[in-house]
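Contents: one structure, followed by commentary.
Missing here: one protein chain of the complex. Every other protein chain is in place.
All chains are identified by letter, namely A and B, in their written order; residue positions are counted from 1 within each chain.
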Amino acid sequence: MSKPIIATTSLAGCFGCHMSILDIDERILQLIELVEFNKSPVDDIKTFTKPVDIGIIEGGCCNSENVEVLKSFRKNCKILISLGECAIMGGLPALRNGIPIEECLHEAYINGPTVQLNKTGIMPNDDELPMLLDRVYPCHEIVKIDYFLPGCPPRADLIWDALVALITGDPMKLPYEVIKFD
Amino acid sequence: MKNTVKQIVEKYGNDKTRLMDILIDTQETFGFIGQEAVELLAHQLGMSQVDVNQTISFYHFFSTKPRGEYAIYLNDSAVAHMFGRQAVKEAFEKEVGIKFGEVTADGKIGLFNTACIGMNDQEPAAIINNKVFTRLTPYRVREIIKHIREGRKVEGLINESFGDGKNQLPSLRAMVSSNIRRKGMILSDDYVYGSVTRDILPKMSPEAVIAEIKHSHIRGRGGAGFPTGLKWEFCRRAKGEKHFVLCNADEGEPGTFKDRVILTEKPELVFEGMTIAGYAIGSDEGVLYLRYEYRYMKEYLEQVLAKMRAENQLGKNIGGIEGFDFDIRIQFGAGAYVCGEESALIESLEGKRGEPRDKPPFPVEKGYLNQPTIINNVETFATAVRIVQNGGEWFTQFGTEDSTGTKILSISGDCMFPGVYEVNWGFNVADMLNMVGAYDVQGVQVGGPSGTLIGPDEFHRTLGYSDLSTGGSMIIFGRQRNLLKDVVLNFMEFFIEESCGSCSTCRNMTQVMTNKLKKILNGKGVAKDLDDLKQWGKVLQASRCGLGQTAGNPIISSLKNFAPLYDALIQKDKDFDEGFDLVASVQNSCKYVGRVPNFNHH
Partner (left out) sequence: MSNLIKFKIDGVECMTERGKFIVEAALENGIFIPTLCNMPGVKPKGSCRICTVKINGRLMTSCTTPVADGMEIESNSAEINELRKSIVELLFVSGNHFCPACEKSGNCELQALGYYYQMMVPRYPYEFPLREVDASSPHIIKDQNRCILCKRCIKTIKDEEGKSFFAFHDRGHRLEVVLDKEMGSQMSEALAEEAMKNCPVGSILKKEKGFNQAIGSRKFDKKAIGSDVKL
């Protein structure tokens, strides 16, 4: 039987969840034995080259590109996992939710304390740039998500336990210490 | 201002528990309760300002900002919408030149929405400076605003052809109609008020009065249906420094208006019923808790009380019974549906936010001011008089075995003759529809938004405590109505607005369910949403009071009885849709940075 295939991505996240995947330490060697990675920053494969079994999403959706990537993951992956607080509930980027987008942009590019060289008040509006959404969306508000692994970042043990359970078909054990929201 | 506030507080004996009266007087004196007034009130009463504010901010009709020399509150109930509210609203906005929720720059006129004001049989209706204006049309709106601009006082806005029955008395002079369509033992004119107190009570012991009430098997007319005789007996037995009789006239369930009619046409009967209850439980003080929407009845009801005092129907040694003293005062609410819940009513009566209490203890043990208290509906007290007059046995011949006596229904919506009908319990819905001239009926809301929405296959059901229990509100919807959008959504928004917020369940779940309903109405629903609504609605059962427990009923009962309406809105080709709309969600940011949204090139 061929190995299960995994893809990962980071949307509006900080790559901390990916760091936590790496934090499974020497078990990463076992993981490579168990699975094959497809599209992922881990192996730098940029596009899906085959159907994927498990897609792991870090980060929520703050712009149109996030939405598109998330939708392509849903299309190419049998199982989708929201990994970490940002994917699950927007996380820190979602602190802007509730504030009108105009106000956010004004603060970021014109009024903010770190803005120094934008005297003419230019806004980034190149057609190549992703378009900002009115708020940051948790992934499951855009596509169907099958599993949720909370944490900021999720504990490496939680990621390991969950992945092994999914790959082997065993039930997830998930001890108390590994489910945390921070 | 300082002296005025001081006088108001002193008028109520510097008593914190009279905060409702103090706030009403302050508001009516200054038009609003501003920061300066709050500071003075807090200082005078020895409370913190946030404490005063927590009561003010609870009630719809209290305001910390000016609401205009003429504050116009237009009813926002589903039935008002059915009878042209939109046109009336637009006329107000056009004539006054502001939107609802605003006050004109000169401070002259304010426009506000308000929940059902108990005029469902004569909508659209509005309250302007405590006077009620019914059957509004755009023409009438123009006239009213013109007269306001001419400087007429609110009384001068009432036109020549006003109300019927006692609404025409100089002391009441309201535009309101009583619309009595069918009379029974309560609304009939064959009882001479005062005769029970004068002729029968002196020959009966308090225990004998309770025995007759118990024997009649009458149950509370407010909707919950607790046996009245038991309530009185429990209260009589409970130990306390003082016992209280409270009459619940906070009639806030949308579509209910029969208490307004009883209090207009038969106030003496209600007060006599309270007096009899006072005799039965050993109380010398009664309070009529009247919703602020009925403020226009204040002078009239106070005159009735004064007359009853003059005739020794109230006061000392009533009916010549040595030591039987009883008097009644009127306490106004200030706009909060939840205060119709008995323990919330007591909290409000004590000057606090109308948050229901945890039970036990029940009011019969610890009620108003922690003393044994009975609270009954207006109709229950009125009925009690006829029971004591004719005996409990006589009463049981009316109605059915488990629902004795008569019930006064408030019938409104799509029918020829909306109004008040007193019928025997056991009446079935189909007969009721025939009685009021309702044809091609799609559904009937029995018992108001917190009750049940039923369709034609259930019109054989009967009104009674064991089948369709109702406090009296019956709203009829014709075939032409969009039930989910115009009725269910309106009712859910009502519950969101009227939740006291104390329970996590009612405070949040009403909003969560309504958001989901809106999503379905917007064509974004999937089959799972309907299952979610059914499951999620159960959480409301864990709320403290009846309001919270029933706050999901508009959705829950329509899902059950009008499932095809929901199914028709559900997307058949999708099993997932959380309502995300990419095009809409990038619109504002693109506009702000000055680019044209482009969804093609990623």
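By definition in this document, contacts are C-beta pairs under 8 Å (C-beta built on N, C-alpha and C of every residue); 3 or more make two chains touch, one makes a residue touch a chain.
Computed from a predicted model, the values in this text were never measured in an experiment.
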| item | value |
| --- | --- |
| Candidates B:T256, B:T406, B:S543 or B:S557 - the one touching the absent chain | B:S543 |
| From B:A87, B:A224, B:L369 or B:V512, residue that would touch the chain that is not displayed | B:V512 |
| Among B:D15, B:D51, B:E69 or B:E458, the residue in touch with the chain that has been omitted | B:D51 |
| Hidden partner chain, residues of subunit B it touches | 46-51, 53-54, 57-58, 336, 353, 358, 360, 496-505, 507-512, 515, 532, 536, 538-539, 541-544, 578 |
| Those residues of subunit A which, in the complete complex, touch the missing chain | 82, 85, 88-92, 94-95, 97-99, 135, 138, 140-141, 145, 147-150, 152, 174, 176-177, 179-182 |
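Definition applied: only the chains that are shown with their structure count from here on.
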| item | value |
| --- | --- |
| Rounded Å distance between subunit A and subunit B, as computed from the means of their C-alpha atoms | 50 |
| Subunit A-facing residues of subunit B, complex | 576, 578-580, 582, 584-590, 592-595, 597-599, 601-602 |
| Contact set on subunit A toward subunit B in their complex | 64-65, 67-68, 100-102, 105, 123-128, 130-135, 137, 140-144 |
